[in-house]
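Structure below; questions to follow.
All protein chains but one are shown at their positions in the complex.
Let's turn to subunit A:
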C-alpha cells in the first residue's frame, strides 16, 4: 500500500513537470502553429542562469524570478532573430530550425557552463512529510511544483479564453492574413507567444532541476516525455497538457517501480503510438472538425 502511494506520488510530481513542459509546447503551438523542440535547451539555459545566481550567494527566489525573466527575453530574441526569417514559409522549416537550435544551444551551454554535474538547490527541505506512521513522499518543493503548474494552467486558460490578447494570439496563429486585415499586429503576437512559452518552459526547467543534478543535456528526456504528454492531451489544450502530463508521469512511475526502469522509454513511446493511432488529435482536442 505504501509502495503504491509512494509510486503514485512520485508519478504525480514527475507528471507535473512534464505537464509544465507540455504547457509550453501547447502555448507555442496555439500562438504560432509550430512545435518548438528548442524549448528544452532554452529552459536549460535559464536554469543555469538561476544556478549561477544562487551559487553566488543570492537568495533562491531572486534566481528563480531572474530565470523566468531571462526566459521571457530569450524567447523573444529567438523568435525575432531565428524564427522570423522562416515565418510564412512551410511550417516544417520552422520545426527543423528549432531542432537545429536544440543542438546548437546544447553545445554552446557545454562550452559556457561546463558539462559536469552540478546540484541544484531547493528552497524547501528534501525530506518527505510524515503523517502518523505513513510517509507521504512529497517534499515541500514537490507541493510547490504541483501548485505552480496548476496556477500556470489556469492563467493560460484565462489568457486564451477571456482576454483580448489571447484571442489575438489565437487569431494570428490560425490565419495570419485575415488577422492582419482585421488590424491585429501579427508579428507582435508571435513574439509574445514565444516569449510567454519560454517563461513557462523556464518554469519547467526550474521545477525539474530543484533537488536534482543539472548538466547541459538534463532536459533532453523531458522534451520527449513533455512532447508525449502534449500529444496525449491534444496539442491545443492547456488542460489536456496537464492531464496528459499527469497520466504519463503516473504511468511511467508505475512501469519503473513495478516492471523495470529499462522499459520506461519504451512505455512512453508505446503510449505515443497508441494515442496517435486511436485519437490522433489527442484525448482533449476538439479542434479537428473545425480545422479541416
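Assume a residue touches a chain if its C-beta (ideal position, glycine included) is under 8 Å from a C-beta of that chain, and two chains touch if they have at least 3 such contacts; residues count from 1.
Definition applied: contacts and distances are computed from a predicted model.
Visitor: Determine which name in "Germination protein", "cysteine desulfurase", "HD-like signal output (HDOD) protein" or "Amino acid-binding protein" the UniProt entry assigns to the undisplayed chain of the complex.
Guide: Listed in its UniProt record, the absent chain's protein name reads "Amino acid-binding protein".
Visitor: Of A:139, A:176 or A:281, which one is in contact with the hidden chain?
Guide: From the options A:139, A:176 or A:281, the contact with the absent chain belongs to A:139.
Visitor: Out of A:85, A:100, A:188 or A:260, which is the one that touches the chain we can't see?
Guide: Once the missing chain is taken into account, the touching residue is A:260.
Visitor: Please identify which residue in A:120, A:160 or A:194 touches the non-displayed chain.
Guide: Checking the options A:120, A:160 or A:194, the one contacting the hidden chain is A:120.
Visitor: Taking the full complex into account, what residues of subunit A touch the chain not shown?
Guide: Answer for subunit A: residues 2-3, 6-7, 10, 14, 54, 60, 110, 115-122, 125-128, 130, 135, 137-139, 142, 211-213, 215, 217-218, 221, 253-254, 256-258, 260-262, 264-265 touch the chain left out.
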